[in-house]
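Apart from one protein chain that is not included, each protein chain of the complex appears where it belongs.
Letters A, B and C mark the chains as written, and numbering starts fresh at 1 in each.
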Amino acid sequence: EPEIVSGPAAEPDCFAPWTAETKFFKFPKKDGPYRVALANGFIANTWRIQMIQTAKAYAAQPDVAAKLKEFKVVSTGEDVPAQISAINNFIDSGYDAIIVNAQNPTAFGPVIKRAKEAGIVLVAFDNILDTEDAINVNVDQKGLGVLWANWLAKHLPEGGKILEVRGVAGTSVDTDRHNGIHETFAATGKKWDVVEVIGKWDDPTAQKATADAIAVHKKFDGITAQGGDTGVVQAMIDAGHPFVPFGGETENGFRKFCAKHAGEGLKCSSAGTGPAQVAVAIKTAIAALEGQVVPQSIKLPLAIVEDPNFKEGQDFYPDQSDNFFVGNAFPTCGINFTAQEIMGQTKENQ
Amino acid sequence: MSEWRYWLNEQRGTLTGLAIFLVMFSVYVANHPAGFTANVVHTAANKGVLLAFVAMAQALVVITAGIDLSVGMILVLTNCLASWIVVGGAVPTALGVAAVLATGTLCGAINGALVIYGRLQPIVATIATGAVYFGLGLLLRPFPGGSVNEDLADALTGRLFGVIPSSLVALAAVVLLIWLPFRRSVAGRAAFAAGSSEPAAFMSGVPIRRGKFAAYLLGGLLAGMGGLFLTFFTYTGEAAYASGSAYTLWSIAAVVLGGVSLYGGRGSAVGAIFGAFAARTTGDMLFAFDVDPLWQPLLQGIVLMIAVSIGSLALLRVRNRLDWFQ
Amino acid sequence: MGEIQATSPLFRMEGVSKRYGGVRALESAHLDVEAGRIHAILGENGAGKSTLIKIMAGVVAPDEGRMLLDGQDVSFRSPAAASAAGIACVFQELSLIPDLSVADNIAIANPPRRFGLIDRRAQRAIAEEALARAGAEDIHPRTAVKDLPLSRRQMVEIAKALASGPRILILDEATSALTAGDVAKVFAVLKGLRSEGLALLYISHRMHEIAELADTCTVFRNGRNVANFSAGSRTNSEVVEMMIGREYSNVFPPRQKRTIEEGKAPVLECRNLGWSDRLRDISFSVGEGEVVGLGGLEGQGQRLLLLALFGVLRGMSGSVLIDGAPAAISGPAAARKPPHSMALIPEDRKTEGLMLPMTVRENLSFAALDRVSRGGVIDRAKEEQLIDEMLRLLEIKTAGLDVPAGALSGGNQQKVVIAKWLMREPRIILLNDPTRGIDVGTKQELYRLLRQLAEAGAAIVFYSTDYDELIGCCDRVLVLYDGRVVRELEGDQISERALIASALNVEAGQEGTAA
Partner (left out) sequence: MSETSESRLSVKTRRPGILRRADPAVLTAFGCILLLLLLGSLYSSNFLSPDYLLQQLKVASFLGVVAAGMMIVILLGHIDLSVPWVMTMGAMMACAAAGFGPAGAFVAIPVGVLSGMAFGLLNGFGVAYLRIPSMIVTLASNVVAQGLMVVYTGGFSPQDSAPPAIRWLATGALVPGVPNAILVWFAVSAAMVFLLTRTAFGRAVYGIGNSERAAFLSGVGTRRVIMIAFVFSGGLSAFGGVLLAGYASKAAQAMGDAYLLPSIAAVVLGGTSILGGRGSYLGTVAGVILITLLQSILSVMQMPEAGRQIVYGVVIIVMLLLYGRAPPSR
């Protein structure tokens, strides 16, 4: 059971509390090296693969490896109960800390309770847990929507017709981002005509939906998309749609387009956090096990790049895959992977 | 042949399912860091029971030579519904449970009506109804949330006398109260008969429609129980499309592993339960063995491939090639 | 013609008609069925016999007409309704459910119940009793039907009909797959039932069975009942003429005297063929132009032997020689190719010979596509030409080449099966009971065809369950018993008496003199 203490956290730049009200935890110090587990849900997209590669790379860094007796990763697929069971199994097998990318933020109540009773440090990231009893390494999903909407509002001061490409229906991430966008638009008091289509965070799907929307609506004044951004731009190009301001995520392909077509009007805000947040989560878990003070909810800095600041070799990599998410570094936490070294790592090792 | 040989022959599929499960589970437990403890069994039981309900639902329909590609979505829909109404005191909770089960049953009845009275092919009819059920689930839960009567949930997902997982007890009760009577009923026999040979069943005056309808209907009920248990297990409702599809696909794998013939007429829901537990254990194996995380999905695929190929060993014994086509 | 004036029949059909699309399967049919009598229904293929019975049994709904049971109007909405009224039926197509046990099947229509659930103990008792009544005590009630051979299944079917305690029992070609011993048992049972006062309807294409059993006969032709008379009041050929509506003579074509070339190897030769314990040490040869019959009781390995020759069975011992050279035939695909050039007319034309929903054209050329195509592409003109030849050769009656094969009458379906193999110009032709369920007229055509093919140089192996056919068609007959060839009869030796004696594997005194 952690002690509730007052801040600041051990590494305040990295372990930034979510709000001023955020509690701080101090777990009883345990002697290392530790057994740490990562319970991932589904695995079959680039983001997740990149995340797992980052986790392995981070755990293998000499200073981190020295603190770890074991680092085990299990991916349980789409099914929430399977993930719950995996965490239960980790608890029963006596792991010191469990890191989770939760399939469903609200489903883990009983396991959180068990972990707490067993004195296990539970850290959630990316898809975090709806609880104050575990540590959340958090991305401000709603804030992301707000950011994109503000970007569009800045470029379209009079409002306009917007295409919003949404993610996977039924998830909280999609809903949060959507709400952020709409609340922000509403607050401007301008007239916004938002056409929503569903891209499912998938390039071909988003591309198709965008192409259809363009064929029927002919012209949009601005576009925002969560995931599938590369496909959305591709659809604009294919349809000869004029380039317009765009708020989107951080795929390398998207950023390539943003850099290339900025002059023609593709003014982008590209923001999000990369899969490297898993490293922050591991770091947090180790810190907690070492008895350091950590916030219950850690706010990850958004990696934001906006027009005209797209820099080749830093914000995007023209020769690399479209699919990976740039912004894989958290300098404030001393985590400085570049995406391509992550995705290439095993290749070199082999 | 003596009587027990007949029994063995009748139960061959189910026993194969049991054997596959036992082998896999022993290997799993033997390699589990915590070993064979009440906790480990409890965890495996809770996870297995969910798929077991869905697999039983699938088995009932498969026995009629049909297939239900909407079971996973019935699970999702009932989960979303339960997260709204299985709350509050004893009476509202009980009413909520009844309403959730009734909804599952209704979904099954719709599938049955389309297949039997609408004369649609089960594969496509249930692909379509699956979309509808998922859509309804999404209407109920545009994003994850809701709650459930936690006392009831804990009781049904906890342990009896500190050792026996109560979810297993619930599952056994369902087998006893639904499957066994069904199998012994005229409708149940009609379901088997229709699955084995519909023209012969018709000529024999078997109430085919009633039997098939009952199978679909009970299938919906069982899938609804799965949804209810999902809610008990997660305290929440979520319209997760990928998860619904995954349950559907794994339910097919489970019935095959459990010795239910996809051609109809043969198999038992008990076998499907073992199949479900075996299927779940393929995932658990990855936990017990130290497998590179990126290799896990591949390994699971290969284990599944091997498990479903086991049945084809019998083929080596076929000496009259015409027997291939039975 | 009617000599029978029943006072009040148990069951009566008046003006019953049934159409399938344009086909009039039954045309204002009349039928009186009386208690305590065995009533035979005769007619060639497609005459409407089965349709009549399906209507009685509630399987098919009639288009018009009425039915009376005990003078009361009845109409059956389902087989269950007919069964409840006391009508039990043994169908031509077996109506057993393969995955259920014998007991389940026997009690299927109305299983005994306790507390609303099926009482398996009681059910088993019922099954045992019914099996005993049908004379099939050897069948264990727990066996799955699919594990039984065809002849046993037919016995189960009969037991099932008896178990429902019927007042009217209908048997539609119910003995076609039975062994002689079973037939005798079944006949005894039927006679017993008659004396108990049941009404029995009996359909069969076997005239001698009808002669033995029937009290009354009704003949159907083209969906109408054309004659009604007491058994024994007409000669066989009169009856046949009523059935086919024309004169009936010279059933079997004359045999040509064969001259065997010196030193020429037989076209087909088997040496010590064995498979499991079902075929044992079988050796024989078939020369060019020869028709060799396979005789014996059902299920003595004749069908398996044909399948073995055609490469369907795995793990055979012994050897097969073609033109004196050892041949390893790995399956039908290999068997049909030169130099083997074999053809097999299979047992069941509906599931093994034809794809019923596909067109007559597609069925005809199906086995010969390699001969009418180049590089896998079908040459339609060539296909058409071959098909035309076959239609003319076999006089297949069809509304066109684009109608589904399933729409043809049974006899014509069988002709299509034969035609599709003749398109390959086979040298070795294996026939598996090709005339089963075929009417006399068509049979006659088939006999002629066989002879023609033999004269053209084919080697023919001909399995038949009909002794007359073996006698009339074959140059030699091998009689099988328990997977072995127990006798080889040649020329005048082939007589009914000799065939039966060897089939039962008993020593028959003076074969030569039998009728």
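Basically, a residue touches a chain if its C-beta (ideal position, glycine included) is under 8 Å from a C-beta of that chain, and two chains touch if they have at least 3 such contacts.
Quick caveat, the model's predicted, so the values are computed rather than measured.
Trainee: Of the chains that are displayed, which are in contact with the missing one across the whole complex?
Mentor: A, B, C
Trainee: Touching the left-out chain: which of C:M355, C:L393 or C:V486?
Mentor: Touches the omitted chain: C:M355.
Trainee: Looking at the full complex, which residue from B:V132, B:I164 or B:L180 touches the chain that isn't shown here?
Mentor: Selected residue, touching the omitted chain: B:V132.
Trainee: Looking beyond the chains shown, say which of A:D203, A:D221 or A:E249 touches the absent one.
Mentor: A:D203
Trainee: Tell me which stretches of chain A touch the chain missing from the display.
Mentor: 43-46, 49, 52-53, 169-170, 195-198, 200, 202-205, 207-209, 211-213, 215-218, 230-231, 234, 238-239, 253, 321-323, 340, 343-344, 346-347, 350
Trainee: With the missing chain put back, which residues of chain C would touch it? List them for me.
Mentor: Listed in rising order, the touching residues are 20-22, 59-61, 310, 312, 331-333, 335-337, 344, 346, 350-358, 362, 365-367, 369-370, 373, 376-378, 380, 399-400, 402-404, 406-407, 420.
Trainee: For chain B, which residues lie in contact with the unshown chain of the complex?
Mentor: 67, 114, 118-121, 123-125, 127-132, 134-136, 138-139, 142, 198-199, 202, 239, 249, 252-253, 256, 262-263, 294-302, 304-305, 308-309, 311-312, 315, 321-322, 324-325
Here is the rule we go by: only the chains that are shown with their structure count from here on.
Trainee: Mind having a look at which chain is the central one, using mean CA positions?
Mentor: Chain closest to the assembly's C-alpha mean: B.
Trainee: Determine the centre-to-centre distance between chain A and chain B, using the mean Cα coordinates as centres, and give it in whole Å.
Mentor: Whole-Å distance between the two chain centres: 35.
Trainee: Once you find the CA centre of chain A and the CA centre of chain C, what distance in Å lies between them?
Mentor: Each chain reduced to its C-alpha mean, chain A and chain C end up 72 Å apart.
Trainee: Please list all residues of chain C that touch 2 or more other chains.
Mentor: Within chain C, no residue touches at least two other chains.
Trainee: So in the complex, the part of chain C that touches chain B is made up of which residues?
Mentor: 57-59, 78-83, 89, 91, 93-101, 104-105, 108-109, 111, 113, 116-118, 120, 140, 142-144, 146, 160, 275-276, 304, 307, 312-315, 331
Trainee: Sort out for me which residues of chain A touch chain B in the complex.
Mentor: 38, 40, 42-44, 49, 52-53, 56, 72-82, 84-86, 88-89, 92-94, 103-110, 168-172, 174-175
Trainee: Which positions of chain B touch chain A when the two form their complex?
Mentor: Against chain A, the touching part of chain B is residues 32-34, 37, 39-40, 43-44, 46-47, 50, 138, 141-146, 150, 154, 157, 230, 233-236, 238-243, 245-247, 280, 283-284, 286-287, 290, 293-294, 296-297.
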